[in-house]
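Before I ask anything, let me first share the structure, which is written out below as structure tokens.
Note that one protein chain is taken out, while the other chains of the complex remain in position.
Entry: subunit A
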Amino acid sequence: MTLTTTLPGLTLKNPVMPASGCFGFGKEYSQFYDLNELGAIIIKAATGEARYGNATPRVAETASGMLNAIGLQNPGVEAIINEELPFLRPFETPVIANVAGSTVEEYVKVTKAFNHSNDIHALELNISCPNVKEGGVQFGTDTELAKEVTYQVKQASKYPVYVKLSPNVSDIVVMAKAVTDAGADGLSMINTLTGMQINLKQRRPIIANKTGGLSGPAIKPIAIRMIYQVRQALDIPIIGMGGIITAEDVVEFY
């Protein structure tokens, strides 16, 4: 049985890859196993400049999951290209770079910077970021903004572009169609759901940012439902994610 999987711009020896933000830039987990075993690696989000991120605490455990509000802390796209990506060069595992920003211009800037790197094979567009020019509305919850950023990034990129959809919308199919029309080569589904957890002793949210993104097994049924809905409507390649822990979970996504 072959697990080889072909996607736009990617030939994977198997379809298993860590989701962005869960795996940093690969260094730490290379101490635990051979990164060549992975089908691909999606690295942590890159922004135009270095970002400090949110105040701590940034994580909280929930029933069957966790909340996180890291705040896109990263050293900036140039530092990622020059200081982080070379580590992954010796591995034969393709790298997908996650692109984030506060404005369409920043997304395009990050995209163009990655055009100069030969260490990646595709982009994943993180549209769950607040748009500072539109009063903090997430790109991923506004169809027109999502379309615009997808189109501009696709125009600027020499690599295939996968758009990572936010599940915080009332109709995921509408959003999937919008970014597909704007030129997305594929989708990745789903990003985290916004949640909040209260520390009863302190009478306030555990996470300093108050809200965080819910991930883990708690969201797996939502991911599968949304992927099912999008697959019914569209023929576009989809990278599934959300609460996958076991091989059975992986199979469930097919």
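Following the convention adopted for this analysis, a residue touches a chain if its C-beta (ideal position, glycine included) is under 8 Å from a C-beta of that chain, and two chains touch if they have at least 3 such contacts; residues count from 1.
The definition used in the following text is that contacts and distances are computed from a predicted model.
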Check: Given the options "Dihydroorotate dehydrogenase B (NAD(+)), electron transfer subunit", "Peptide/nickel transport system permease protein", "Sulfurtransferase" or "ABC transporter substrate-binding protein", which would UniProt use as the protein name of the unshown chain?
Finding: "Dihydroorotate dehydrogenase B (NAD(+)), electron transfer subunit"
Check: From the list A:28, A:92 or A:235, which touches the chain that is not on show?
Finding: A:28
Notebook entry, point to check: Contacts of subunit A with the missing chain: which residues?
Noted result: 21-24, 27-29, 31-32, 44, 50, 52-53, 55-62, 64-66, 68, 70, 73, 206, 216-217
